[in-house]
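Every protein chain of the complex appears in place save one, which is left out.
What follows is chain A.
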Amino acid sequence: MTSATASGSPAFVSFEHVQKSYDGETLVVKDLNLSVGKGEFLTMLGPSGSGKTTCLMMLAGFETATHGEIKLGGRPINNIPPHKRGIGMVFQNYALFPHMTVAENLSFPLEVRGMAKAEREKKVKRALDMVQMGAFGGRRPAQLSGGQQQRIALARALVFEPELVLMDEPLGALDKQLREHMQFEITRLAHELGITTVYVTHDQTEALTMSDNIAVFDDGRIQQLAPPAVLYEEPENSFVAQFIGENNTLLGTLKEIKGDVALIQLDDGELIDAKPVNVSKPGERTRVSIRPERVEFNKARLQPGAHTLKAEVLEFIYMGDIFRTRLKVAGNEEFIVKTRNAPDQVRLEPGSQIEIGWLPTDCRALDA
């Protein structure tokens, strides 16, 4: 099988039919096929235990694949020890060597490569400047804040100019504001330096804002591999729809498909239109998914003849930039609608009865 990436460029990193089992009884990674193009920022996103970190560790060489082949630049690396792979890695807890200064930490990968002292110093200085930590070379890691340690860890992974950098939930220990700032920093650096990056996280916002492509992992498989916008707007199955962003779901049965519109009968008998994604046979159970911000209760904005549903307002939550309204729709009491806080926006009173609707393209009929 020739690997092609989501963006169509030739594969730089590829997993081919990779399986991994720790105990010989269960597979942690089941038949993984994945390609990452050169210069691409790929995020492995998934809940804990989904196999994403195991994949990263196999790529780094700390775990061996039970079956299948991992290739780097077209070369199989299954039997190459980690220190010969030349892959930069940023660890979850940074793993900065506590007994060395920042400069010594950065100098370490250059030293083991036998680089001369003068050149080492030059590269260390450049790497430190790159992460705006030029003044901290003499400090010990313990004397730095979490964000500073994060930058040093990043600089250390980049200082020996690897073509591939792996990051294992590198921002998990930072507070929200710092995390957002670092997300930007990391993507900027990755793109500036043209490095291929494989990034593991369980934070979907992080994945959406940083990545070129996102591989959503669950149960040892990639559920969907797509650019962030596609992943969010067009989830291919209900796991992805649930996992990425907020989602309203309604259970029903497929009545019929007309062109690219499916007629769904919800469990309480009402009919709605949806876009069929992975349902095809009438009578099939389906889970219909609608994003909270795509729900419309201003009938004037709906297409003529669109199906509408009756809803009861249960709760109105003021959140500053948006309003969050909880509705009871077709028996589902957790139906959320998000509206922008605009001057002309209606504030719904709890207890009032309204009618809601949406564009059929925003409503995706997925597997149940």
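Everything below uses one rule, namely that a contact is a pair of C-beta atoms (placed from the backbone, for glycine too) under 8 Å apart; a residue touches a chain by one contact, two chains touch by 3 or more; residues count from 1.
Operating definition for what follows: contacts and distances are computed from a predicted model.
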> Which choice in "Threonine synthase", "Cytochrome bc1 complex cytochrome b subunit", "Sporulation protein" or "ABC transporter permease" gives the name that UniProt lists for the one chain left out?
Replying inline: "ABC transporter permease"
>> Using the document's definition of touch, tell me which of A:92, A:265, A:332 or A:361 contacts the absent chain.
In response: A:92
> Any idea which of A:39, A:68, A:82 or A:227 touches the chain not displayed?
Replying inline: A:82
> Can you name the residues of chain A that touch the chain not displayed here?
Replying inline: 60-62, 81-89, 91-93, 95, 97-99, 108-109, 112-113, 156-157, 160, 166
